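Note that one protein chain of the assembly has been removed; the remaining protein chains are unaltered in position.
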Amino acid sequence: MPEVAVRELTLGEAVREALAEEMRRDPRVCLIGEDVAEAGTPFKVLSGLVEEFGKSRVIDTPISEAGFTGVAVGAAMTGLRPVVDIMFGDFVTLTMDQMVNQAAKVHYMSGGAWKVPMVMRATLGASRRSAAQHSQSLHAWFSHIPGLKVVLPSTPYDAKGLMKTAIRDENPVIFFEDKMMFKFKGPVPTEEYTIPFGVADIKREGDDITIVATSSMVQVALGAANMLEEIGISAEVVDPRTTWPLDEKTLIESAKKTSRAIVVDEGYERYGVTAEIASVIATGAFYDLDAPVKRIGAMHVPVPFSPHLEDATIPSEQQVFEAARAMCKRT
Amino acid sequence: MPEVAVRELTLGEAVREALAEEMRRDPRVCLIGEDVAEAGTPFKVLSGLVEEFGKSRVIDTPISEAGFTGVAVGAAMTGLRPVVDIMFGDFVTLTMDQMVNQAAKVHYMSGGAWKVPMVMRATLGASRRSAAQHSQSLHAWFSHIPGLKVVLPSTPYDAKGLMKTAIRDENPVIFFEDKMMFKFKGPVPTEEYTIPFGVADIKREGDDITIVATSSMVQVALGAANMLEEIGISAEVVDPRTTWPLDEKTLIESAKKTSRAIVVDEGYERYGVTAEIASVIATGAFYDLDAPVKRIGAMHVPVPFSPHLEDATIPSEQQVFEAARAMCKRT
Amino acid sequence: MTTATNQPKSNSGAGSELSTERLLHMYKQMVSIRLFEEQVNDLYTRALMPGLAHLYIGEEAVAVGICEALNRDDYITSTHRGHGHCLAKGAAPDRMFAELLGKEAGYCRGKGGSMHIADPKSGNLGANAIVGGSVGIAAGAAFSAKHLGTKQVAVCFFGEGALGQGLLYEVMNLARLWDLPVIYVCENNMYNEYTHFSETTAGEILARPAAFGIPAESVDGQDVRAIYATAKRIVDQVRSGKGPAFLLCNTYRYKGHHVGDVNREYYRAKTEEQRWMAERDPIKIFTDWITGQKLADQAKLDEIQSRAKVEIDAAAEFAIKADYPGLDEVEEDIYA
Partner (left out) sequence: MTTATNQPKSNSGAGSELSTERLLHMYKQMVSIRLFEEQVNDLYTRALMPGLAHLYIGEEAVAVGICEALNRDDYITSTHRGHGHCLAKGAAPDRMFAELLGKEAGYCRGKGGSMHIADPKSGNLGANAIVGGSVGIAAGAAFSAKHLGTKQVAVCFFGEGALGQGLLYEVMNLARLWDLPVIYVCENNMYNEYTHFSETTAGEILARPAAFGIPAESVDGQDVRAIYATAKRIVDQVRSGKGPAFLLCNTYRYKGHHVGDVNREYYRAKTEEQRWMAERDPIKIFTDWITGQKLADQAKLDEIQSRAKVEIDAAAEFAIKADYPGLDEVEEDIYA
């Protein structure tokens, strides 16, 4: 966190500012996606960029996720640094061949001859009443694939610094933004900064239990930590910020210190991010844990439309609070 | 295993026999894919089926994985029971939208009104010197998605019984066959049988350590178990057979009994199947484990072409043996 | 560049062979769709509807003209802008509203919402929130129909934005190779969300299906009689085993991309909207013809409209009063 928090931006504004700064700094950076220009995306995150950088660098596309992702892969190989925009993270399904069989593997398969410095921005997160095809958090898929890096910012500050790092990275990076957080505010310094990948951030220090949380779940974890404080439990909230590279050391050390850990992530719980992180902690802090690592992910159901059903599928403060309380044996 | 093992079939033959029997039993079953008819797929697993069932039920397609998968989804909704064939599991990348946003969700999104009884056959497994785009084991992706079931047979017997169950299931099922095992032989009874999903099979009983293994890794685990026996370690080998539904109970009970567990799977280790299973065991057998659950998956690299590099990326008997020996503290 | 304006003149003979009763039914269907959508907008502004919805206002003639040419057991697949297709194919407004409000009485027990309404009874395979996501499903239904010899056809509705999706071409190729009884109905309302289709669509739209050997034609999407007549001919042909067909309907959405898209001037001029509403309104065009032909007078049409309004209002009322699903519903229907 910056020394003097002079200024508040929303997460959407922070992402936009990162993109604008990088586009000013480096003429090779361009944005490609559906309704990214005048519309500035349906979430308005990119508003104003086409006015500053013009239509040749902020490029509207047809509804062709696979096609423009493929174009970005080739453009990245040959001198540009494209940022592609996937409106809803659910549509990454259409880009998996280009991202996984092409982007992720080009560098390795060519023995290092070619590289693919591109960023894919995608959204994640439910609770928008958009039902099963517009609410998924599919970041576990990408985290599973060698050759890709996966970023999950949880604050405007992190979003800006991580986006700048993503654009400067020489590899394909998937940058997932929770669409419910675009209006979420936080301090962002005016001076330039970047945040390295693979460095977890302790969002709140504590002694009794570690809550590892990603993306918007960090706020859920912080809310639960406040509730826990009221009953005398001191929770540490750790945000890995990137699922790959993963800062195993910080996660394990925190769990060793507190001897209990919960992992909260909005992807489907089964075979998801919580499994990897829980397993890393269970192994790394094996001799220090007082209880099994608890995983809290999205319920193993397609996200339902009806509001209270949808809400029931997403990890909540209450749920995290209760899990932590039970683990710390307070009632 | 059957009482009297009268007959040996290869895994490929077992799959073919299951398909043929189900096609005879149920005229709604049909096969759709590239080079499935006269060619019987490049692996020859389907040889002879077009001769028996004709071109209207064994259907060659253009190279359109997304397209024919989509057709299968619609056909399954309206009265057929298609089995689609994805030649190399790496090409599932092209079908993710149809499988994940459509097939997996139709039943739920429609409040139960429609269902999608289809099977996708795909291959997995490296070591064929086919490099990074023809060697992946991407079953973790599907296991992550509610609405899908995922099958990983490890023997001809299991392959036949599980394929018959898959075809009769009312849901989309992904059936992964290790392409290096098509010639692998094992006993298959001539009498009809099916194998339920979600029931793990103890492939070898043991007392000192549990080795959970999937697909071809079961043979690796059994090989390691033989090596372990020679140094006095008794290993139990458990095959979950389906990663979803997952027979957590059997896995946990075995680990409780032996107090040590290794999980071996050929998918990339990070955020893969080993993470989920290790985490399930670490939680379920928390108070009984003498050591952290050890995960052995494919190395976190795109699969390289050069033979000894490729071999180094795949879990081996030696590796499992050494991990088990270290865990059991024998030298 | 393809433009929506140079469309062929209406098939002027169409309608004459239809009974007055049938024509008035079509009128009622169009009016009902419009009233339904106005009610949806109202539910949204009154904050009674969770999420968003994509209104079909302005495009009513397409759904009605096509679906009137279908049998009840023929299949359709629909889109995010699907209420019109759904109603035209025979869904009941009350259960639709209930779905839109996330109620248990809805077609999907509240689990699908606006973008996923499905109804086996009326052959509706489901709306789809993935642009182009249902083109394979429609062909698959046609595959079943052909395989089982049922003589059903499948209609795949999609917006011109779906022309950007590769899946469409994969499946058109399959449909032609296998002579599947599927009809691709492209609703060109000139916008992919906030981008004009001319910025996203190279070449001539009709040349695309034609390249795969699929007979393709266009029709004035504001003229329900022309659409019906064309659809009838195409459906007969497809049902008789001639393989797939493609129909381009040139139309316009009056409202925003979704109910929340209110300030639209940055992507299209108000005058453009006004021109379509004044000159090309499908209900007005049909009204003028009906009254011109003296098949019914304005009073009769007003009466139909009033009755439709009563029905739609009652349906919305039903939905508002209906119960939400119980929490245990969340884990039901994951697996069949």
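Worth a mention:
Per-chain numbering from 1; labels A, B and C assigned in written order.
Everything that follows uses one rule, which is that a residue touches a chain if its C-beta (ideal position, glycine included) is under 8 Å from a C-beta of that chain, and two chains touch if they have at least 3 such contacts.
Every value quoted in this text rests on a predicted model; they were computed, and no experiment measured them.
Under the touch definition stated at the start, the shown chains contacted by the missing one in the entire complex are A, B, C. If you put the hidden chain back, the residue from C:Thr77, C:Ser144, C:Asn173 or C:Gln222 that touches it is C:Asn173. Among the residues B:Ala18, B:Val45 or B:Ala66, only B:Ala66 touches the chain that is left out of the figure.
Screening C:Gly90, C:Pro120 or C:Gly213 against the full complex identifies C:Gly213 as the residue touching the chain left out.
Annotation: of A:Thr41, A:Asn101, A:Ser154 or A:Thr214, A:Asn101 touches the absent chain (contact as defined above). The chain that is not drawn here is touched, among residues A:Val71, A:Met120 or A:Leu222, by A:Val71.
Where subunit C meets the chain that is not shown, the touching residues are 163-170, 172-173, 176-177, 199-204, 207-208, 210-214.
Interface residues of subunit A with the unshown chain, by the touch rule above, are 30, 56, 59, 61-62, 64, 66-80, 97-98, 101-102, 106-117, 146-147, 149, 170-171. Although one chain is not drawn, its touching partners on subunit B can still be listed: residues 34-35, 38-39, 42, 60-64, 66-67, 90-91, 94, 128-134, 299-302, 304-309, 312-313.
Quick note on the criterion: only the chains that are shown with their structure count from here on.
The most central chain, judged by C-alpha centres against the centre of all protein C-alpha atoms, is A. Annotation: 37 Å between the Cα-based centres of subunit A and subunit C. Rounded to a whole number, the gap between the C-alpha centres of subunit B and subunit C is 42 angstrom.
Distance between chain centres (mean CA atoms), subunit A to subunit B: 30 Å. Of all residues in subunit C, those that touch two or more other chains are 108, 110-112, 116, 128, 130, 133, 166, 334.
Looking at subunit A, residues 90-91, 94, 131-133, 299-302, 304 sit in touch with two or more other chains.
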